[in-house]
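Only one protein chain is missing from this complex, and each of the others stays in its spot.
By written order: A, B, C, D and E. Residues from 1 in each chain.
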Amino acid sequence: MTTTDTERFQRGLKKLKEIDGQAGENVIRSLQQVAPDLARYTIEYPFGDVYSRPGLDLKSREIATVAALTAMGNAAPQLKVHIHAALNVGCTVTEVMEIIIQMSVYAGFPAALNGAFAAEEVFLERGLIEKPSSET
Amino acid sequence: MTTTDTERFQRGLKKLKEIDGQAGENVIRSLQQVAPDLARYTIEYPFGDVYSRPGLDLKSREIATVAALTAMGNAAPQLKVHIHAALNVGCTVTEVMEIIIQMSVYAGFPAALNGAFAAEEVFLERGLIEKPSSET
Amino acid sequence: MTTTDTERFQRGLKKLKEIDGQAGENVIRSLQQVAPDLARYTIEYPFGDVYSRPGLDLKSREIATVAALTAMGNAAPQLKVHIHAALNVGCTVTEVMEIIIQMSVYAGFPAALNGAFAAEEVFLERGLIEKPSSET
Amino acid sequence: MTTTDTERFQRGLKKLKEIDGQAGENVIRSLQQVAPDLARYTIEYPFGDVYSRPGLDLKSREIATVAALTAMGNAAPQLKVHIHAALNVGCTVTEVMEIIIQMSVYAGFPAALNGAFAAEEVFLERGLIEKPSSET
Amino acid sequence: MTTTDTERFQRGLKKLKEIDGQAGENVIRSLQQVAPDLARYTIEYPFGDVYSRPGLDLKSREIATVAALTAMGNAAPQLKVHIHAALNVGCTVTEVMEIIIQMSVYAGFPAALNGAFAAEEVFLERGLIEKPSSET
Partner (left out) sequence: MTTTDTERFQRGLKKLKEIDGQAGENVIRSLQQVAPDLARYTIEYPFGDVYSRPGLDLKSREIATVAALTAMGNAAPQLKVHIHAALNVGCTVTEVMEIIIQMSVYAGFPAALNGAFAAEEVFLERGLIEKPSSET
């Protein structure tokens, strides 16, 4: 890695920590043994290049990502990471749920329901809602 | 249709015009002969119910929709309608393109490239960019 | 909620119970804490509006839904709910499996195999087949 | 090809003609120059094996296929062929449209709208509806 | 089943064992109670017809399959079976990971990350890598 690649990597790592916090770092660490280069690319391109761009604020970027991952419906772990991220960069619980409800229009009710259950897990992990009494 | 259904329909129609403008009305009109009930549902549920909700501003809602449709990659006409909509409710050309670029991370480069070409068509239709000289 | 929305909700709830039985009610209840409005919409639009329409019998509607969810392959919990539903409204075990086998043609063998395993779980839950001896 | 493979092929060809009529034969013929073995497999497995099975009537099979192709949203030519097929084996125009409307619930409104426009093309080709006056 | 169908089945079963080994046989066995005909088709068409064709070597065929299943992102069990298969027919651990990394370009980083974690499980099962120290 040249010095400049290091700069790109460092910018990405800083952005990853700002956005995804611990959840993002855990993903990268768990990738590092089996696919260290993919871990590095995940820091460099999405975070060092894309999320570091001006032109769209971080909150709007996470709205876009939560919407896309809810709609695609085949990346549950990444959806949870980005619901955390959305909350980290200023989305409220209400705003996250509004994005997910809206996806019922574009990707159908199953995608929205599965997104809502993913959000519930994240909200519980962060103590933002209480465990439903019916499950205790 | 009861009075209250009419209210929901009217709220949806007003919201549709506010967001999608002419492009949205054209879609609805073209649906009305072959599937009038689907046309009505498209006004009632997405626009009368979902987009009329408080809790997330319209600009953020269109960011979510442009992201989802770019990522899904199988609804080109609707993506164009919502790129228009995003511009109608306050997104800049730059912001729209940032959302699309970001989708390369979540849905791959082909989805982002096809999104960028859809955006180019919309920007040209609105006179926001000029026709590339290589095509004249 | 106006009286008429209540009527639509009540019609949907009744239809949901008729089709999905306990499995559907469980989904709605589990949604109600984290996303009560999405729970309400799930009753109103799919069940109060769509499944309540004349023009296609309920058995045919569930054939369509089992086919779509098997083919999409990204909504396992909803597929199980609708395999229950198909059986509730008159499909036989054989007919459910025929739909799933047919999806190998349109969505590939992995989608069909995952559909068959989902069906096996439902058939076991309902006591329609016996647990394979190799697993006891 | 052995005699028995020929039997399977002949059974498939007969079933293809019964279900898809001219539209299906056209697809096979257009495949035959570039990918003759894929043309043969398309007759043998989907039609010679799957559609020839007892256990689910042809009308129900086409309901399943129209639902799946509408929901997947990435196979427009095949969706049109199978809307023809559904009509060939006994579905009414109303029933076809009901399946498509229902897919708004499972795959979102864009998938349903694109399905409705595909159906409109088929209904026009068959003279089942008239060209909308706004387009003349 | 005629003699010739048996030949096709036997050719498929032999090819399945050659490619997928124990993992493939387990899938077929687990299918056999609930959907014996789907189990038979899975042997006949994919393995008896397609993988038995000349014109593309088995290693290239498994490269294609690992790529497709990683990109589609909705068939985790089949992806694992085919990562085993790729290793069985001559792919190295490095080659498997290169295919998966490349899918970040076409299907996005979540698909590639989930593919990498699936590969890690397979590599661990085969003793090709050691359990990460952070997990012991």
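By our rule, contacts are C-beta pairs under 8 Å (C-beta built on N, C-alpha and C of every residue); 3 or more make two chains touch, one makes a residue touch a chain.
Keep in mind that what you see is a predicted model, and the values were worked out from it rather than measured.
Shown chains touched by the missing chain in the whole complex: A, B, C, D, E. The omitted chain makes contact with just one of the residues E:L38, E:A71 or E:L87: E:A71. Within the full complex, the residue among D:R29, D:R53 or D:R126 touching the omitted chain is D:R29.
If you put the missing chain back, the residues of subunit D touching it would be 27, 29-31, 33-35, 37-38, 41-42, 45-46, 69, 72, 74-75, 77-78.
Seen across the whole complex, the unshown chain contacts subunit B at 72-74, 97, 100-101, 104, 108-114, 116-117, 119-120, 123, 129, 132, 134. Touching the omitted chain from subunit A are residues 2-5, 8, 37, 41, 45, 49-50, 53.
Heads up, the rule we're going with is that only the chains that are shown with their structure count from here on.
Any chain bridging subunit C and subunit E, meaning touching each of them, is among A, B, D; the list is complete. The mean-CA centres of subunit A and subunit B are about 24 angstrom from one another, to the nearest whole unit. For the pair subunit D and subunit E, the distance between C-alpha centroids works out to 30 Å.
Listed for subunit B are residues 37, 41, 45-46, 50, 53, 69, 71-72, 75, 78, 103-107, each touching two or more other chains. Judged by the touch criterion defined above, the protein chains are all mutually in contact, each touching every other.
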